[in-house]
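One structure coming up, written as C-alpha cells, with questions to follow.
All protein chains of the complex are present and in place, except for one that has been dropped.
Going by the order they are written in, the chains are A and B; count residues from 1 in each one.
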Amino acid sequence: MSISVVNRLFSGDLPRSRALGAALVLIFLGLALAPFLTAGARPLNTAATICIYIVLVASYDLLLGYSGIVSFAHTMFFGIGAYGIGLGLSSAGPTWSGALVGLVLALLLTIVLALIVGLFALRVRAIFYAMITLAVASSFAVLASQLSDFTGGEDGKTFSVPELLSPGFRLIENDIAGRAIDGKLVTYYIVFFGCLALFLFLLRLVNSPFGRVLQAIRENEFRAEALGYRTVLYRIWANVLAALVAALAGALMALWLRYVGPKTMLGFEVMTDILLIVVIGGMGTMYGAVIGATLFILAQNYLKTLMADSASALTGIPFLAEALHPDRWMLWLGVLFVLSIYFFPTGIVGKLRGNRAQH
Amino acid sequence: MTSLVPPPMPQARTPVSALGPDTALPAAKRDIAPLLLVPVLMLAMLPFVGSFPTWVTLTVAGLAMGMMIFIMSSGLTLVFGLMDVLNFGHGAFVAVGAYAATMVLLPMHGWLEADSLLMNLAVLALAMLVAMFVTGLLGWAFERIIIMPVYGQHLKQILITMGGMIVAEQLIIVVWGADQVPLPLPTSLRGAIVLGDAAIEKYRLVAVVVGLLVFAAMFLVLNRTKIGLLIRAGVENREMVEALGYRIRRLFVAVFAAGSALAGLGGVMWGFYKETLTASMGSEIMVMIFIVIIIGGLGSVGGCFIGALLMALVTNYVGFLEPKVALVSNILLMIGVLMWRPAGLFSNARR
C-alpha cells in the first residue's frame, strides 16, 4: 500500500507518532482478529464493546473536542438507536425488515431531537446548553424507564435477532482456530466493520473543510462569525451528525447484546464513562477515543479482578480495603480524570505526540 | 437650551418638562410580573384540584419542597453570578451535608426519639450547624484546590467539578458504606396537623419556616450590608468593583464556602424529607437544581427563590392531576419560562 492510499484512508489525519501508530495498529489487529485470538464469550464481548465505545466516544469528541460543545444528551441518542433496533425486532419479530424499520424510525427521531435541542439551546450560552442537555437527557431516561409497556421499563427487553445473526446459526460447519463460525461471529464482524466505517467517516468529517470551520469556531467564535460563517448552523450540523453516529453505535450495541435497557444505554453512568474516556484519551484527536476506549473497557473488565484481589489482601485496614473494593473503581477513575484535566489536558494521545498543553 | 417646551400644565406644580430636558422622572419600572407567578399559580390550580383540603396539602408540600431546593440552589446561582464559575459538582455538598449530619444524629438519636419538640428541634439545629460547618469547610477547600486553577475556563470547570462530584460520591461510599442510611423524622415532627379537612405535615411546615428564614437572611445580607452591596455589584460587573478599589476575589472563597454550606443545610433537610440517604442523592438532585437556577436566571437569588417554588408546586400539582405528565413537567416549565424570558426570570449578571 502506498503512502498516499493510507493518507486518503485516514483523511490526512495520521497518528504522527510512532508510539501512537504502533498502538493503533495493535488495537486494530486485536479487534479484527479477536474471535480467533481468544476463546469464550467474555473476551469477544469486551472486544465488541470496545468497538462500539470507540465510535460512541469519537462521535462525542466531534462535539467536545472539535466543536467545543459540552452536551450531556449524547447517551440519549445512543439509547434511541439501541431502542430502535430493540423495539423493532421485539415487536415485528426477528426479521431484517423489523430491524430496518426500527432503525430508520430511531434515526428520524434522532435527527428531530438533535435539531430541536440544537436550535433551541445552541442559541444560548454554553453553560445553559450543558445544563439543558442534562435536563432533557435525564427526563428522557425517566420516560424510557416509566413507559414500561412499550420499552420494557427498568429491566429492559431482550429480543431475538434474524437467523443469520443468531448463535445457533452455523455459516461453516467446522471451527476455525477454535472458534465456531456461527451467528455470533457474523454479528461481531458486522459490529467491527460497522464501527470501522463510522470511525473513518468521522475522521474524514473532522478533516474536511466543515471540520476545519468547526475548529475555527471552537477557537474563536466571534472571528468565525466575522469571517462570514453562520456559526449556529455549523454547530447544529455538528450536533445532528454526532447524534446520528451515536444512534448508529447504539443500534450496533443492541444488535450485539440482543438486549436494550435504560441502565446500559441511557444511564448517566454511560455519559460519565464517555466523558472520562474522551478526556483521558485526548480531546480533539479522534484517536484519543480509540486508545481511551480500549484502555477503559479493558480496565473495566479486567482491572476489577485485580482490585478485588488487592482488597481481600487488605481486609484488615478499614478505609483502604473499602477504597480498593472493585465497585469503587469509579473513585480512582474520577481521581485520574481530575488529574488528567490538570496535568494532561491533551490526554494520552497528546502525551504520545509530545504536544505541549495549549491550555 | 430646550427647543420644545410643551405649554405649562394647568396645575400649580412645576411641570416636569420645564425643568429642562433629561430631568424627566425615569420610568419606575418595577419588574413585578415574575413575583406574581407563584401566587397566581397557586390560585389558578384551586379549581383544577377541586377540593380545598387537597389543594392545601399539595400547596404546602410544594412550598416545602421548593424551599429546600431553593436553599440548595441559592449558593450555586450566587457563585455563578459573582465568580462566573459553574460548579457541576454542587450536588456533592448536598450529599456530604446530609451524611455529615448523621454524625450528630446517630449518636444523639435519643434526643430525636424523645417526644419533646424542644429536644427534637435542638438536635435538628445542631445537626444543621454541623452539616453547614463541614460543607462550608469542604467548599473552601474545593474552591482553592479544584476551582481556582480553572477560573475563566468554563469547559474545564464543567469537567473538573463533575469529576470532583464523582470522587466525592465514591468517598462517601468508602466512609459510610454503599447501603442506604435511613433517617426517620424526629418524633414530635412526625405526622400532620389537621386543619378542618386538610392535613398539613409538621415537617413540611418546619421546612417552609427554615426556607423563609434563609431567604430573609440572604435578603438582609445582600441588601443591607456593604458585603452584600459588593456581591450585588460584583455579579453585575466584577471589573468595575475592582476598579473601585475592592479586592473582590477575596470574597469569592467566602461566597463559595457559604454557598456550599447552604447546600449542606439543604441536604440535611432533604434527607429528612426523603427519610433516607443515598450516596447518589446529590447527583440525583442536580437536574432539579439546574432547572431551578436556569428558570430563575443565573446570578439572581430572588429568581432562584421563585423558580424553586414554581418548580416544586408544578411538580406536586401535576403529579396529582396528571401523573404521567409529571415526568416531564419540569422540562416543560423550563421551556415555558425560557420562551418568555430567554435569560431566566431575573437576569442581572451581565455576561
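In the analysis below, a residue touches a chain if its C-beta (ideal position, glycine included) is under 8 Å from a C-beta of that chain, and two chains touch if they have at least 3 such contacts.
The rule is simple: contacts and distances are computed from a predicted model.
Q: Could you check which of "ABC transporter ATP-binding protein", "Chemotaxis protein CheA", "Lactate utilization protein B" or "Germination protein, Ger(X)C family" matches the UniProt name for the chain that's left out?
A: "ABC transporter ATP-binding protein"
Q: Report, in label order, the displayed chains that the undisplayed chain touches.
A: Spelled out, the missing chain touches these shown chains: B.
Q: Could you tell which one of B:43, B:141, B:244 or B:332 touches the chain left off the display?
A: Counting the whole complex, the residue in contact with the absent chain is B:244.
Q: Which listed residue, B:90, B:204 or B:232, touches the chain dropped from view?
A: The single option touching the absent chain is B:232.
Q: For review purposes, identify every residue of chain B that touches the missing chain, sorted by number.
A: 1-2, 20-29, 226, 229-230, 232-233, 236-237, 239-248, 348
The rule is simple: only the chains that are shown with their structure count from here on.
Q: State the interface residues of chain A toward chain B in the complex, per the touch definition above.
A: Residues 64, 68, 70, 120, 124-128, 130-132, 134-136, 138-139, 142-143, 146, 268, 272, 275, 279, 319, 322-323, 327-328, 330-331, 333-335, 337-338, 341-342, 345, 359 of chain A touch chain B in their complex.
Q: Across the complex, what residues on chain B touch chain A?
A: 80, 86, 88, 146, 149-150, 153-156, 158-160, 162-164, 166-167, 169-171, 173-175, 178, 283, 286-287, 290-291, 294, 298, 324, 327-328, 330-331, 334-335, 342, 351
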